[in-house]
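Of the protein chains in this complex, one is absent; all others appear in place.
Moving on, here comes chain A:
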């Protein structure tokens, strides 16, 4: 594979210049990543879990990190997206590179840290390596060998690639019992015509702590860039993490992300993913409910048209008893767009009293739109409540006529129904900042999809 040969040169050329090069811990992490990439490579449709998403387009894309041509002090005039402008703690990355000038961490309580990975490595490679190793690693395999269909895992080749160039990213730690009032934002802005970035995002929320994190991936003139993001999340006992990702990159961009989260007893991990950008975008979420009473809420909304491709893949692993999971993923597909939903719930033998629900719905707006949906339940305990549902359909003709019969023009009626369909996912979001922002971004996307600006901004009743 040509890309791999080129990558070998790049790895050998670039790794001595990466921050912390020469420090034993980091060198080993990078070497391990590179070795894993060489061993596993880019996943092909032959790999279970990548059957419906073909990464052949990656062959024409540079896997090397985008070159650091950006002067971090000079780029201060970007329109940086925010769920609460001026009221968040934020780190900004331009073309994958940490940008101190655009970042605004602000005052944080003691026992809360928010750092760029590069900064952390430059301060102390040894500490950075320790932090990196503290987070749950994605697994290629769930370890279950019971039944006809052993658990599918994540693509370690891509994770390896991320590890080989480990340098950029963000690390958030929230100490025990701290409830952070303002959201944390991690913003990736693409400006380059091409090039890749391989950021590592790590979030550690200690027992009883509470935090909201918004992750943005946007283009400000960016082109065929490739973001290969690996995230590690730890939610401690009774802690709450509300995590939303807004993926709104250029229509030519590639976006691949894998998130591995562990949730301790009575902890809550909420994650929402909006996918509206990129020619190919995939988010792969693995949540392990490890302690009794842990909860997760996984939701996703996407809109694809043209010949674009969106993939939402999840694995919710009920390891402990008394855990609940709820997953709602909905998307709108137009033109020759294609979407993939793969959702798996595993209930391990000890996970009695599991409550697990999953729903996937797709709205097909054209005859050539396509959805591949693969819901799976794998249950090894006997006292559980689990369900899943998947539907694909067109706009409801009756509803359309009802709206038109009241004088609403057909295209506006369509836009209203599409907005309503996706807004329901936003309702899954517990945090009001995130929910309002998600609704606004969904409406913006529908506006671009249909050419109609819908006013779902209903007047507020009550004095």
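As a convention for this text, a contact is a pair of C-beta atoms (placed from the backbone, for glycine too) under 8 Å apart; a residue touches a chain by one contact, two chains touch by 3 or more; residues count from 1.
Operating definition for what follows: contacts and distances are computed from a predicted model.
UniProt records the chain missing from this view under the protein name "Fe-S cluster assembly ATP-binding protein", selected from "Acyl carrier protein", "ABC-type antimicrobial peptide transport system ATPase component", "Multisubunit Na+/H+ antiporter MnhB subunit" or "Fe-S cluster assembly ATP-binding protein". Summary of contacts with the chain left out: across A:197, A:226 or A:421, the touching residue is A:421. Contacts to the hidden chain, counted on chain A, fall at residues 396-399, 401-410, 412-413, 416-417, 419-421, 423-424, 454-459, 461-462.
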